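A protein chain is absent from this complex, but the other protein chains hold their places.
Chains here go by letter, A, B, C, D, E, F and G, matching the order in which they are written, and residues are numbered from 1 within each.
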Amino acid sequence: MNPSAIRELFERVRCGKLTPDDAVARLRHMPFEDLDFAKVDHHRALRAGFPEVVLAEGKTAKQVASIFARLAKHQTTVLATRASREHFAAVRRLVRKAEYRELARAIVLQRDRTNYGKGKIVVVSAGTGDIPVAEEALVTAEVMGNDVEHVYDVGVAGIHRLLAHRTVLFEARVVIVCAGMEGALPSVVGGMVRVPVVAVPTSIGYGSSFQGLAALLGMLNSCAPNVSVVNIDNGFGAGYVASLINRL
Amino acid sequence: MNPSAIRELFERVRCGKLTPDDAVARLRHMPFEDLDFAKVDHHRALRAGFPEVVLAEGKTAKQVASIFARLAKHQTTVLATRASREHFAAVRRLVRKAEYRELARAIVLQRDRTNYGKGKIVVVSAGTGDIPVAEEALVTAEVMGNDVEHVYDVGVAGIHRLLAHRTVLFEARVVIVCAGMEGALPSVVGGMVRVPVVAVPTSIGYGSSFQGLAALLGMLNSCAPNVSVVNIDNGFGAGYVASLINRL
Amino acid sequence: MNPSAIRELFERVRCGKLTPDDAVARLRHMPFEDLDFAKVDHHRALRAGFPEVVLAEGKTAKQVASIFARLAKHQTTVLATRASREHFAAVRRLVRKAEYRELARAIVLQRDRTNYGKGKIVVVSAGTGDIPVAEEALVTAEVMGNDVEHVYDVGVAGIHRLLAHRTVLFEARVVIVCAGMEGALPSVVGGMVRVPVVAVPTSIGYGSSFQGLAALLGMLNSCAPNVSVVNIDNGFGAGYVASLINRL
Amino acid sequence: MNPSAIRELFERVRCGKLTPDDAVARLRHMPFEDLDFAKVDHHRALRAGFPEVVLAEGKTAKQVASIFARLAKHQTTVLATRASREHFAAVRRLVRKAEYRELARAIVLQRDRTNYGKGKIVVVSAGTGDIPVAEEALVTAEVMGNDVEHVYDVGVAGIHRLLAHRTVLFEARVVIVCAGMEGALPSVVGGMVRVPVVAVPTSIGYGSSFQGLAALLGMLNSCAPNVSVVNIDNGFGAGYVASLINRL
Amino acid sequence: MNPSAIRELFERVRCGKLTPDDAVARLRHMPFEDLDFAKVDHHRALRAGFPEVVLAEGKTAKQVASIFARLAKHQTTVLATRASREHFAAVRRLVRKAEYRELARAIVLQRDRTNYGKGKIVVVSAGTGDIPVAEEALVTAEVMGNDVEHVYDVGVAGIHRLLAHRTVLFEARVVIVCAGMEGALPSVVGGMVRVPVVAVPTSIGYGSSFQGLAALLGMLNSCAPNVSVVNIDNGFGAGYVASLINRL
Amino acid sequence: MNPSAIRELFERVRCGKLTPDDAVARLRHMPFEDLDFAKVDHHRALRAGFPEVVLAEGKTAKQVASIFARLAKHQTTVLATRASREHFAAVRRLVRKAEYRELARAIVLQRDRTNYGKGKIVVVSAGTGDIPVAEEALVTAEVMGNDVEHVYDVGVAGIHRLLAHRTVLFEARVVIVCAGMEGALPSVVGGMVRVPVVAVPTSIGYGSSFQGLAALLGMLNSCAPNVSVVNIDNGFGAGYVASLINRL
Amino acid sequence: MNPSAIRELFERVRCGKLTPDDAVARLRHMPFEDLDFAKVDHHRALRAGFPEVVLAEGKTAKQVASIFARLAKHQTTVLATRASREHFAAVRRLVRKAEYRELARAIVLQRDRTNYGKGKIVVVSAGTGDIPVAEEALVTAEVMGNDVEHVYDVGVAGIHRLLAHRTVLFEARVVIVCAGMEGALPSVVGGMVRVPVVAVPTSIGYGSSFQGLAALLGMLNSCAPNVSVVNIDNGFGAGYVASLINRL
Partner (left out) sequence: MNPSAIRELFERVRCGKLTPDDAVARLRHMPFEDLDFAKVDHHRALRAGFPEVVLAEGKTAKQVASIFARLAKHQTTVLATRASREHFAAVRRLVRKAEYRELARAIVLQRDRTNYGKGKIVVVSAGTGDIPVAEEALVTAEVMGNDVEHVYDVGVAGIHRLLAHRTVLFEARVVIVCAGMEGALPSVVGGMVRVPVVAVPTSIGYGSSFQGLAALLGMLNSCAPNVSVVNIDNGFGAGYVASLINRL
């Protein structure tokens, strides 16, 4: 936290070794990280709990393990998403306390269990296929220090099932809704609650679902104005945004 | 209804004026309409009430009027869709009894008021912008001889409004659902009723609704299995299909 | 069928144990399924024959078997679609009477063989590749209690083959048409019959068929007004909608 | 706020005029709005400040004026978006206190000036063309009772301009970012702040911007995990979501 | 037809004014049009009847007239497509013998009436809206010296009308088929005839026809292997290709 | 070729066993194939050389072999496209004389070697990756009885290579051009020759080639009016169309 | 160019009014524009000739005139693109020396006529419709101080016309190629020259050109590796990039 290079510059001006004009000229050519901005990153780490997340998918078990172990040295909490059992086995060998959340396909190291959120985050999912994405959102919110609840299997074609969970929804400070196919659930939930709804389209479906495009468009065109949307299958992003909101 | 050319052929064989072989040869070269198929069209007219519908959009008032008048000579019922007041004025001059249904943008001549449907067709629409399409479906079903009811303004983001109309929905033999934006309404309605739902995506919306594409994809990916879909803004098609179903 | 919780509430009001005002307050916080709506689901089960269908694709054999066995306890009919031989082997071990319909890739348990349909459902398919989807529609309609017939291999480029099956088509109360590539068959069939046509685009084709998109668009733009459409490869949905229509 | 019909039911049970069983039966057939849900809508009005917003675009001046006047009777705040000067002239005749916010193309009636938000909402926009959308977001947030600030003209290709506004960004409790063309601004802003960012793609651009699709996709794929997205040009939605967040 | 520059080169070599080596070097730097290729263009003019066609759409009446007049000096036949009555009025003033084909929206100057085609070209169109495109194809084929026939209004949903024209279709040496909406007609016609079919998708339709995309994809995926396709609304291209085929 | 059922009908009328009226009634219910149309298919077989082609891709070796063998009984020529070595091994066991064309991935049985084409078909391909599609076109044209020549590796970015083959191109009666990536080759070739060009986009490319979409669009928008297009990778279709043209 | 605030800081340290530590702390909170980055913008202005360009399209004549006049005070060169005659008339009133380049639809104020480019930029365009985009590129390159030449009307379907301009192409240091429809020209030109080619797809075309998408995809998939691409119709961008290259 000590930008010594700049301090040194001032020191040399103070001693008369450098005129102010020369100092300005040198300042202009110093690498930027010596200035104010480096601190931004650091602050984020302190507050958010994990400055960097590992996307395991597409990496070898060895690569994931090595990155995970490196982060585990500096961060109290480490999260790897879209991780297989193989990824986990490799991580486990290096980081003993890492846990595997199978449904969420996430590897988690959570040393700090402080509750940073002010209320409850409720994660709603439509069908069985949407559960992995919903669980990724849930785990993300949990490791960021939130009280989280998951309401399963409440698709719009059985609206009474959703209505039956009214009470839980009404307790939420933020709601995350994961749905594939027609992606209609965020609109219905958005119409029921008065808090922000973060919608996650999933790639569940076939044919003209076009790998989640139908759900994505449905959510973007929601007639409920309290709905905002993240990328297809981006459970992590939804959990992250919801956590930031819940900390406010 | 008398395919006389063929009958004549048999007659000449009977009289010995033609050998069977020659008759077969001649049959092979007769124009097709003399055969059985011409009757298909005729039958459809008798049963369906209007064998041909006029799409007024893109035609001049004069053209519409002239087609409408010609059809009025042979059909008990004539329907022109997507018609403006100008179209109607021109039609009215030629066909006195024609009426204009403003909300539906339809010109109607309905001499036969028999009720051909066995139950009620309920037309549900989500927002104000969807009303013209819903009314086109409604008028189509009406002129095809059905008992029709329209439930307005029951979007999915205010699910209680829809639930309040449960009783009407439960009375329907077929339901038509018109919705733009995210197109989620057919899924919710489909989950509530046990009868066929004909879904009509509308082009209402902006941005990523892409002129009704979002609603169309939403409906095609409905998790309610009793939903089938027609083209964007195709109120006529929905009314037509629903009428055929209601006649069964 | 006995919403005892509510009845209990009234009983306590009657006995003076609760004031009407308190009762209203409690009613407001009761879970919704205790109210009227739970019955919706139940009714559907009674009438439709299977309240829930298992989509085997993407699930392990073990998962499918376990869900299938659970449903088999409460439903007279159970259907699993897009199931492999492996899925079936696992189901068979738990549910003896389950059968495998290879062409349709469906696992079926059908204890109730009542005919609920009022007429015949005819399933038409264009090419060899479309048969699995057509058979899925056919099996769905069968287990829902319908008299079904399948007309194979009648693509539009050999129109005489289709015309040769006129008689069968004219006997149908509902027609299901499955076609890939240009998806033109529903238009031709729709022009020949006077009953509702449920069109199923299939993903058969290559290049600019874009996994069924060409067929889907073709069917949605059909010039035959008695055609409505379900999702690409959605044989189940077509069979379901057709069954509902045939029960009317 | 008094569901009298139900209360009456309990009363009649209490008086012995109705048996509990009869009461249950009647309850089942009561229209739904008499039950708990009607209250949802009402509550929303109380808390949100405006239960309904008027989308003026596509409506005649007369229609907008009439809806606006009707809402003005029951709501303390009324908002009409995408309104022209003509729309405003008509509204003004009926609702004296209505004001026109030209940049935002919004008509506003704001009788309640309470500050409901807990912090500041900062609206950032990239280019001149994005201003109407940004102003719509700003006006929405304002009429919902928030302290709002607008940072103009800070596109990513002149990153120093954005950096110069660091202080304002760091003061925000929620940030709204509006950008067309490549839609990159939310990613950069999202990387600078630690609060939720609501991104609004605008239809500004030409050629392969495809009316905002490029910006929309860019924002959905943001590498900053605190970004969520609303529909193209949906300034209202962004202002609404941000307001809900700022009230938490 | 006399590439004099090259001849000159040889002449100078013959006279000894230039060594072969120098000649080779000079040849290498001669502008290309002096070589063989200029003749290509000329030949095409001679054989095809019109080396250049005027696309009137998007040009002013004055521009069209001036181009038309210029071409009329060197070509026996001149064709302007997508021309309005205004375009024609301006052309007429400069080129007396020009005629306007209203249905085809084409301006034609045809001084050479030789029949270059060996058989008949039949143009088939599906609906009323497709006629302008079909007529453009027809006029193009006519001015290129072919015997042409137009079969109107034979959409696939009334297959008997198409069958009734069997005889005409069987006489064709090439068939052009124009259709919008689902674009199914070329497949059916292709299955009936044994000659090449040139398919023209038209932009007729609405909603998910996406300005002719549905028809285009349908035609590209035709199950009839004798079908090839030109651009949406490209009646000119179809007439041109068909003419080249018919000259073979 | 003997429609005996109909002949029998006439015979019975002749003998007085049936009145003409009864005969007409019976005729109306006869299956269509007994009528004139069956002959269409037969004729096509006689003239085209193969009425049916086997698409091997997606079928098992056993299935392909069995279909191939069945066709080999009635057709002088049989063609299976997109066939692997495994497909061929299975076919070979049943049909001794079948040959495998490796480059074209085609299995061929060609008993009739008559030359039905009147001129030469030239197949041009742009890159190495396009060769399988080009060879499929070439083999198709060959088995349909044409004189064919293949010009390899003449992409537009090395225009001199194409120009070097001018002579061959000028000898063609029809040209087939196969190209992936930007699909520009048909335009250049189309501008050089005066005969019909059948363009085949291939799926060769990556990124924004979108599996051949870029090439397809390029070809459909060709500025050379003698170009028509078939589906992506549809070498068979191009060879078929070119053969029909070359027979005229 | 004098960051006085920072200089002042050093001065105060030098005088002992501030300790180095305090100075570092203050530096951290200074607004960013006082630092180094402001100079970036200034430098760009000095070197590039115009730091800001006015996109006239979508702005009123008055707005364009006012912005143009403001820029004219500080910049030696001002450029407004996509400007109409009305825009120019308004600009002319405020800036006497402004000129209108009609073909390019550009308003130009060029006080500095220094040639900054080291070689010639050649702009190639395919069809008449592409000229406005090509001229926009040309004017941009001109006002940025380059020697520019425009080769018109050299579409790929008449390759000899392009070959005839070989000499001009070989003289270019950078080539800009503008083409609509299939967008093939950059590939052919790219194959002929050894310098960078900047490709500009234009929206010229109809049907499946999809407003320039076909040309854009064609250019991105060019088989000539020296081609890079800018947005559809972005003549300005191409001229700008080419100018930067030509200054190197």
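The rule is simple: contacts are C-beta pairs under 8 Å (C-beta built on N, C-alpha and C of every residue); 3 or more make two chains touch, one makes a residue touch a chain.
Quick caveat: nothing in here was measured; it's all calculated off a predicted structure.
Visitor: Quick one: jot down which shown chains the absent chain touches.
Guide: It touches the following shown chains in the full complex: A, D, E, F, G.
Visitor: Check the options G:L18, G:V198 or G:A214 and report the residue that touches the missing chain.
Guide: Checking each option in G:L18, G:V198 or G:A214, the one touching the absent chain turns out to be G:V198.
Visitor: Looking at F:L55, F:A69 or F:L163, which residue reaches the missing chain?
Guide: Only one of F:L55, F:A69 or F:L163 touches the chain omitted from view, namely F:L163.
Visitor: When the complex is taken as a whole, what residues of chain F touch the one chain not shown?
Guide: Touching the missing chain: residues 129, 158-161, 163-164, 166-167, 206-209.
Visitor: Against the chain that's been left off, what residues of chain E make contact? List them.
Guide: Answer for chain E: residues 3, 6-7, 10-11, 13-14, 16, 19-21, 23-24, 27-28, 35-36 touch the chain left out.
Visitor: Tell me where the left-out chain touches chain D, residue by residue.
Guide: Counting only chain D, the missing chain is touched by 126-127, 155-159, 163, 181-184, 187-188, 190-192, 205, 207-210, 213-215, 217-224.
In the analysis below, only the chains that are shown with their structure count from here on.
Visitor: Which chains are shared contacts of chain E and chain F?
Guide: Common contact partners of chain E and chain F, which must touch each of the two, are B, C, G.
Visitor: Compare the contact pairs of C-D with those of each option in B-F, E-F or D-G, and report the one where over half match by residue number.
Guide: Residue-number overlap above half with C-D among B-F, E-F or D-G: B-F.
Visitor: Working from the CA atoms, figure out how many degrees chain D turns to land on chain G, in steps of 5.
Guide: The two chains, chain D and chain G, differ by a rotation of 90 degrees.
Visitor: Farthest from chain C by Cα centre, which chain is it? Let me know.
Guide: For chain C, the chain whose C-alpha mean is farthest off is G.
Visitor: What is the chain whose Cα centre is as far as it gets from that of chain D?
Guide: F
Visitor: What is the distance, in whole Å, between the centres of chain A and chain E, each centre taken as the mean of its C-alpha atoms?
Guide: 58
Visitor: Would you kindly tell me how far, in whole Å, the mean C-alpha position of chain F lies from that of chain A?
Guide: Here the centre of chain F sits 54 Å away from the centre of chain A.
Visitor: Whole-Å distance, chain E centre to chain G centre, using C-alpha means?
Guide: 38
Visitor: Please list all residues of chain B that touch 2 or more other chains.
Guide: In chain B, the residues touching two or more other chains are 40, 158-159, 163, 192, 207-209, 213, 216, 220-221, 231-232.
Visitor: Classify the chain contact graph as line, ring, star, complete or other.
Guide: other
Visitor: By the document's touch rule, what are all the touching chain pairs in this structure?
Guide: All touching pairs, sorted by chain label, are A-B, A-C, A-D, A-G, B-C, B-D, B-E, B-F, C-D, C-E, C-F, D-G, E-F, E-G, F-G.
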